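All protein chains but one are shown at their positions in the complex.
To keep things simple, chains are lettered A and B as they appear, and every chain counts its residues starting from 1.
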Amino acid sequence: MYRSQKLAVRYFVAAVALFGVMIIAGLLSALYYLHPSLLFDVFNFNMAKIFHIDTLVIWLLMGFMGAVYWFLPQELGREVEGIWLAEILFYVFCAAVAVVSVVFIFVQYGGSNEFSLWFINQGRKYVEAPRWAAVGIVVVVLTFVYNVVATCIKARRMTGILWVLVLDLIPLTLLYLDAFPALTNMSTDLYWWWWLVHMWVEGTWEVLIGCIMAWALMDVMGTSRRIVETWLYIEVMLVLGTGILGLGHHYFWIGTPQYWLSIGGFFSALEPLPLLGMVVHAIYDAGAHHMKTNNRPAFYWILAEAFGNFIGAGMFGFMMTLPQINLFSHGTQWTVSHGHFAFWGAYGCGVIAILYIAKQKISGVNFLDGRAWKWGFGLLNFGLIGMVGGLLIAGIAQAFYERAIGGSTLMAFMAGQENPWFVSGMYARMGFGLIFAAGYVVLVYDLLSAGKHAPKSAVKTQAP
Amino acid sequence: MTPYALIYTAVLLGLFVLAGGSYGGFYSVGKLWTNAAFIRTGIACYLVAILLALAICLFTPLAALWKIFIVLSCLIYAAIPPVTWRYLAKLHRTPEESK
Partner (left out) sequence: MDIQDPGFWRAGAISTTAVMLVVLAILTIDSLQDIRAGGSHVPKYDVINQQIGYQYDWTRRMDVPVIGGQQLLFGKLYTEAEAHALMRKGKLVIQSRACMDCHTFFGNGAYYAPDLTKAWLDPAWQQIWMPMTAAKTREDAMVMFLMHPDRYPTWGREMPNLHLDESEAQAVVAYLKWMSAVDTNGFPANFGQTQSQQ
């Protein structure tokens, strides 16, 4: 194994650990909806939620970085340049996450001054971490970019996937600089903030996971490079072609001009189309290689990624992306339903697939299968689908009672939150969330043990 | 948009994409296993998508341009699975693949 791959494993371990923290924080956040007096004035809902969504961003980012550190040396057949620096920065990264966590737990918030923003809490969704930590993340990501570029230069070789990756990492890093400003004007503030959030999840991350999945397909299914690269270009063309202006679906109501209603609605409504293409592609690939795979869990998680992306992002997004609907669904549990399904489908499943690919290589088995991973797969996906189903019902009830009938005031808000449909949705999220958490436990158990009992050398490839 | 229209419009839109997606899924699996039943199920899903597009046009308060958009995307849905499939097949058949 390359040193870079050892580093990747460290990133994977950190990612899975933070995934666990995210689930605990998510369950806690969900509990406030059922017991509002929980930890009141000690650790309020907003802090639990900050933990939930910030660890989400960090674990996925760590998963992606791990995946690149994993595949890069394999791709170029050489050790990653400047790996020692990356190794140090991994610990810096973890230490920063730990320090921010301590501050979030014990200090929580500061006064209305720049000091708070630099050292305590920035109070901007997804990027609440104080600015010093955001600087740290920029440094880590820049080192990561340096590693990738320098290795390509040293190897005097560029593959198509690497070109896409390198060109994608530039905007990905630049967009993160959006984590810093604290503009007085809420409209301009949100205008730029959405570049970060939307252009990450529906642009640069989508391309990044495309590169990683291309490597995964070559690895797990033995698809040829020319095919995955051609497909990657098509995907980039369609995803960015619809996603860049799809940004407009966040510019309906923040004070921006009315033309965004048409532009945002139109381009984002096109976004499901490329995702459908990816579903067809996943099925084709599964078949073209006669479902022969030496890594069953990775194979199924890759398939889940294609379907989850289409349904979670495509279908759940499309339901509420036209302005006439979004006027009422905007900022309700309906959004949360889509957010969970899309993040899980597009990125959660993808990262887990990579974890299994690494797992196979580390344990040195030719054929990875077993029983536990199926339970993990089943519980996680079942839990998630139940959760987003509950949230969808709650969200529709909220849009109906609070927004459409009630007129969005405090009274209307309460009426919506106390509506029986809404409340049942909240209980459903909690219940299915626990199932999801059980799935996580099985996943971790399986990752730590899978492969150990399998015959080390028997080359077995079988159709399911 | 009345409160009730909000719900059924959103549900119709969601089902529309789901039907389009199921068509793609069944069609591809049918192609893969050369199983006519699956392909027929896929086409049935597509017919449902057409019906849903019609329902959206007839019963929802969406603006006319959005309705035209739904009809057009319904047509595009028809094309995506077979075109993608044929293209992928072609891509795999080229000589490099057999090396």
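By definition in this document, a residue touches a chain if its C-beta (ideal position, glycine included) is under 8 Å from a C-beta of that chain, and two chains touch if they have at least 3 such contacts.
Keep in mind it's a predicted model, so treat the numbers as computed, not measured.
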Which is it among A:Tyr176, A:Phe252 or A:Trp344 that touches the chain not included here? A:Phe252
Pick from A:Thr173, A:Thr230, A:Asn366 or A:Ser424: which residue touches the chain that isn't shown? A:Thr230
In the whole complex, not just what's shown, which of A:Ala14, A:Leu28 or A:Ile50 touches the removed chain? A:Ile50
Subunit A residues touching the chain left out here are 32-33, 36-37, 40-41, 44-47, 49-50, 109-114, 116-117, 120-125, 128, 160, 182-191, 193, 226, 229-230, 233-234, 236-237, 240-241, 244-245, 247, 250-261, 263, 327-328, 330-333, 335-336, 398, 403-414, 417
On subunit B, the omitted chain is touched by residues 2-3, 87, 90-91, 94
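Everything below uses one rule, namely that only the chains that are shown with their structure count from here on.
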Subunit A partner contacts - residues on subunit B that touch it in the complex: 1-3, 6-7, 9-11, 13-14, 16-18, 20-21, 24-25, 27-29, 31-33, 61-63, 65-66, 69, 73, 76-77, 80-81, 84-85, 88-89, 91-92, 94, 96-97
As the complex stands, subunit A meets subunit B at residues 224, 226-227, 230-231, 262, 265-266, 269-270, 272-273, 276-277, 279-281, 283-284, 286-288, 307, 310-311, 314-316, 318-320, 322, 324-325, 327-329, 396, 399-400, 404-405
